[in-house]
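Pasting a structure here, questions to come.
All protein chains but one are shown in place.
Chain nomenclature is as follows: A and B, assigned in order of appearance, with residue numbering initiated at 1 for each chain independently.
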Amino acid sequence: MKLNEIGQLLHGGDYNVDQWLDRPDILQEDIRFMKKAGVNVVSLCIFSWSSLEPEEGIYTFEWLDKVMDSMYENGIYVILATPSAGKPPWLIKKYPDIMRTNEHRQRLLYGERENHCNSNEIFREKVRQIDEKLAERYAHHPALILWHISNEMYGICHCEKCQGNFRKWLKEKYQSIEALNYQYWSRFWSHRYTDWEELESPSPIGETAVHGLALDYKRFYSDRSIDFLQMEIDAVKKYNPEIPVTTNFFHFNCGINYWKLAEKLDVISYDRYPHWHSGADQSTEWEIGLESAFAYDYCRSMQNKPFLLMESSPSSTNWMPVAKLKRPGIHMLGSMEAIACGADSVQYFQWRQSRGAYEKFHGAVLSHNGSEHTRVFRDVEQVGKRLANLGHIKNTETKAQIAIIFDWDNLRGLEEQKSLRNINRDFEKVIMEHYEALVQNYVSVDIIAQTADYSRYEIVIAPMLYMFLPDTAEKIRSFVKGGGIFVMTYYSGLVNENDLAFEGFPPFSLNDVFGVKSEETDSLEDTDCNSFIWQKKEYQIRRYCDLVQLHGAEVLASYEQDFYAGMPVLTKHTTGLGTAYYMAARGEVEFLRDFYAKIIKDAGVEKIIESEYIRDVMVKERHDKGTKYIFLMNFSKNMSEIGGERLSGYEVKIEEKCFDNTALGFQ
Amino acid sequence: MKLNEIGQLLHGGDYNVDQWLDRPDILQEDIRFMKKAGVNVVSLCIFSWSSLEPEEGIYTFEWLDKVMDSMYENGIYVILATPSAGKPPWLIKKYPDIMRTNEHRQRLLYGERENHCNSNEIFREKVRQIDEKLAERYAHHPALILWHISNEMYGICHCEKCQGNFRKWLKEKYQSIEALNYQYWSRFWSHRYTDWEELESPSPIGETAVHGLALDYKRFYSDRSIDFLQMEIDAVKKYNPEIPVTTNFFHFNCGINYWKLAEKLDVISYDRYPHWHSGADQSTEWEIGLESAFAYDYCRSMQNKPFLLMESSPSSTNWMPVAKLKRPGIHMLGSMEAIACGADSVQYFQWRQSRGAYEKFHGAVLSHNGSEHTRVFRDVEQVGKRLANLGHIKNTETKAQIAIIFDWDNLRGLEEQKSLRNINRDFEKVIMEHYEALVQNYVSVDIIAQTADYSRYEIVIAPMLYMFLPDTAEKIRSFVKGGGIFVMTYYSGLVNENDLAFEGFPPFSLNDVFGVKSEETDSLEDTDCNSFIWQKKEYQIRRYCDLVQLHGAEVLASYEQDFYAGMPVLTKHTTGLGTAYYMAARGEVEFLRDFYAKIIKDAGVEKIIESEYIRDVMVKERHDKGTKYIFLMNFSKNMSEIGGERLSGYEVKIEEKCFDNTALGFQ
Partner (left out) sequence: MKLNEIGQLLHGGDYNVDQWLDRPDILQEDIRFMKKAGVNVVSLCIFSWSSLEPEEGIYTFEWLDKVMDSMYENGIYVILATPSAGKPPWLIKKYPDIMRTNEHRQRLLYGERENHCNSNEIFREKVRQIDEKLAERYAHHPALILWHISNEMYGICHCEKCQGNFRKWLKEKYQSIEALNYQYWSRFWSHRYTDWEELESPSPIGETAVHGLALDYKRFYSDRSIDFLQMEIDAVKKYNPEIPVTTNFFHFNCGINYWKLAEKLDVISYDRYPHWHSGADQSTEWEIGLESAFAYDYCRSMQNKPFLLMESSPSSTNWMPVAKLKRPGIHMLGSMEAIACGADSVQYFQWRQSRGAYEKFHGAVLSHNGSEHTRVFRDVEQVGKRLANLGHIKNTETKAQIAIIFDWDNLRGLEEQKSLRNINRDFEKVIMEHYEALVQNYVSVDIIAQTADYSRYEIVIAPMLYMFLPDTAEKIRSFVKGGGIFVMTYYSGLVNENDLAFEGFPPFSLNDVFGVKSEETDSLEDTDCNSFIWQKKEYQIRRYCDLVQLHGAEVLASYEQDFYAGMPVLTKHTTGLGTAYYMAARGEVEFLRDFYAKIIKDAGVEKIIESEYIRDVMVKERHDKGTKYIFLMNFSKNMSEIGGERLSGYEVKIEEKCFDNTALGFQ
């Protein structure tokens, strides 16, 4: 069965059954439990290298044959992993260079996981071999629907091999050492390079002062990781190119450029562990839910189609400072939220709790007590039942008319720079504030890279777009001229892709488009605030205040306090067919909500439902050509009411409405 | 004179007179001062290696002959130390491998103290030599009453020699690599070992994920340290097996299993530095005093007989963040508290303050001013006088009918695990809460390992006994069936001795004994609380809440809040002749006090005095066959009254009562 053609939403999880090879009763028992819980998919072999190749070159697939066959016989699909994330001890004993070298230039000892050097050729060869063996044997197995390459890839190596590869990467990028010197502005502190061999990755005991170099090493390593992944994809596709591949994403700040990685994958998959109930007050579940929604929208936007929720906990985790039990209703709410935002699956880490080692207390469908008569099992069963009734939602999409730019290079650049703010730069929080304001307006939102095509959207928002990649300024100009609405904020357009400051006033080369020049930025202490009045309402300002010179823009609001009282804080400028807004300061979420309400209305963007924001209620939609599936989700433990519907605490309701979606591109 | 036969409580301290070898006047002066202060014992040579063996193989004992003889002539006993804790520079210059290798695999440079490798054979040989030289010369010296082996032993080495010894230790423990793999659950993350050589000690740059391995390395190293100590004991006993040996304990969390170490010693000795006056409010001295009392009861329980307070400060310390001066009365109170809890001595670190280096500002009887006309000297004199009148208390014992299990393996296991709580696990605090509740009931308490014989007690309490060693469950079952009262709490009986989770519901294999199954544990945030009502009084709950299924137990109280309101929080189950209580949640000390008051009464355990708890007043007892010595100690700076006795601020009164103690085992 092809993944796309499966007419059910997937429900299941990681199944590390090779931890019980001496217990054939466990496999039988688990199949019975899976059926009871409505499980139709398992992920196998994520850390099974030891079980598949117990000694170098000796492969033992018999146990896996049996598991795959049993799954197929019982109507359970299999996602099969390549086991590269976890290395057997014998491998490192023989080839210790496979272990990563850290930034202090210490080679790691055996242990943990996902800590190999991506430049090591022996490791590449060993991984290719076992991947091919797996693919050769199972690529046509009827249970197989998807390859799961490695696991939660991340991390950086600093070994000599990687240094050599880095130098090659630099030569290719810059061609000449003088071009590199210019971009790194290396005469500063006399760091002008005269030979490629002088370049080395950043280190706490070496270079930390050249931001361009630091950025490049991150880019280089992201590329190395993707290159490694491509090698694994090639190994499995060689035997059956029809089986799609994924790798499970887990954090957009993990060191790999997910936008680039996404290009190599047939489907995006993602692991999510919300820190439910972590706060003291009632609104917290909303905030936690919002973070998840952002992450899901980000995954959905990456390929503009549904993704898989590859991992989630059916219960608690074992790595948070304090992990409270999920309150009744939360498991259903969190699972349905993923579906609402574009997931075609709810999968767990893990099916059965390991008895020992690091994650033995991580939640699982079946815990050490091995019993189905538990609260957790019943929660999972209920999700299984509900998903079983939602098969028609599979493959439906969400087409947003608004996008937020959340860019990997910009994130990296903001991290590295030394600036007026070296604490609480809040870039990710600012992104989340804009996202929240849009969600509260009940519109769909895409999360895009700055390299994306803006023309698909009515409104594009670029919070703190500090770094402009080569084409960005021109793209913004064209978008606005062509009729788009673009929202730019403080601290944008300061540096190029190598963290080299632009000459002139920010935002770089767009002073005419926005009608402003940013002269300087006041970075507020936490005890400071400023404010402004817009549409007769006063809003607070925190942390960032650009002082801008007006060059043609219309002033919508001005600072109320401090020596720059009266200077513009919000401007609007019409250029060509479009409109360019500049937010000079960081207004509160309430302002953003009100502001976006207005420009959404002005732009004629259609909302998912026509309602004011109801506290703690999130609304998301998926659609196909003729139907709109509207998810009403109550993140409050109390009853809420929206659009005439009453939602009890943590309840999710799904409404299906006939709708002509051709305007969104459906045909 | 034999230590046991000395008819006086000991009073004295560390005397590092070899720091003044060029000042013969100092020794004479000190003897005069010692007599004035009522000192009858000094500890010599704790860090004297440099003075005893200034060059390799050249020994200079003449100065020590003189000191030993002078002490004897002046009626002062000598405790003689082996000097292994402090290494002379020449030794490390010649044999740098003696220095410990840290977990990052760096070999230490010369410096500090107590940082040698316990596997190093040259060091063992050098230590054996100097120990034998000392013993050969002084084992029959009439001043000698005790050997003090090394000093505050602790710490772990990771050198190649230790790795090799660790592998031998593992082979002996597990016999087969597969047995080890099973216990470590090493297929998790593919860490299945195929050769003993693949095993290495945990490291921040290597393995941290295999908790069984981490535990074993701690056990291995505790065994190595004890083995090293045994070598030293053998060296000194060879020349006179009649002289008893001790080593000074200083922290139960120092890395060595004190219960195992205790088996090698003739007498327990202990160093205690209470952080007096560290808090803002009045009750603090009680809390500080309580921690000391726990530690003393722990030392007393270890061999079920009196111990020595080997070190304490007559004044302040030099290593606390802020060390306030002892307020008037505190020195007497703290000294008498040790005696009350079973110490047969009050000894100081140190007699005379070093003029230089690390501890030059650590308190001493004589400070740099060299004067007896100081507050500190007068405080010490008063303690000396009081002790001189208490010689008849020496060797008297305390036989408790109640015990708390505070177990080294369980402590180590709780430290290592990753679980629902990774901050504020509070194990030691929970132990202290139960201890405080018992102390407030004015009963004697033993602190025991889980391997101890429970049958000596009426009531045994096991707070957070997460890890069950092989016989523990059976021992608890037998104890209860035989008529004992056993109190078990939340988060107990989850894993075996190798941190491998038990199958089934906790507490492991005792669901029938306690009549409950623990299904899951809710780990509360600090901003959360729950509560319950017992005997018409409401009590607060923090941090830990087990959700238990009832299987026969009687419910004494139920949760009042949250989704598990109404579920049992305190249960009782009668099995055989005994009673098994299960506390599902962490109630406050006030609850524990009330609860234990009831079961103490039910069990007919006799209290030291019949009184309600008087705030800040601690009561302890020692006894011999016909007398009970009751210590009433006021930890408040204000007057208190108990049992008709008035105690002024910080006062200690000792009452002697004729009593037939044969029921406690005295004959």
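The working rule: a residue touches a chain if its C-beta (ideal position, glycine included) is under 8 Å from a C-beta of that chain, and two chains touch if they have at least 3 such contacts.
Owing to the predicted nature of the structure, the values given are computational and were not obtained by experimental measurement.
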Hidden partner chain, touching residue among A:Lys35, A:Arg192, A:Lys238 or A:Lys481: A:Arg192
Absent-chain contact - pick from B:Leu180, B:Ala262, B:Leu308 or B:Ala323: B:Ala323
Residues of chain A (touch criterion as defined above) contacting the omitted chain: 104-105, 183-195, 197-198, 200, 202-203, 205-212, 417-424, 494, 498-505, 517, 519-525, 527-528, 547, 563
Chain B residues that touch the omitted chain in the full complex: 16, 18-19, 21, 47-51, 54-55, 83, 86-90, 92-93, 102, 106, 108-113, 277-280, 315-316, 318-325, 327-328, 353-361, 367-371, 374-376
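FYI, only the chains that are shown with their structure count from here on.
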Chain centre separation in whole Å, for chain B relative to chain A (CA means): 49
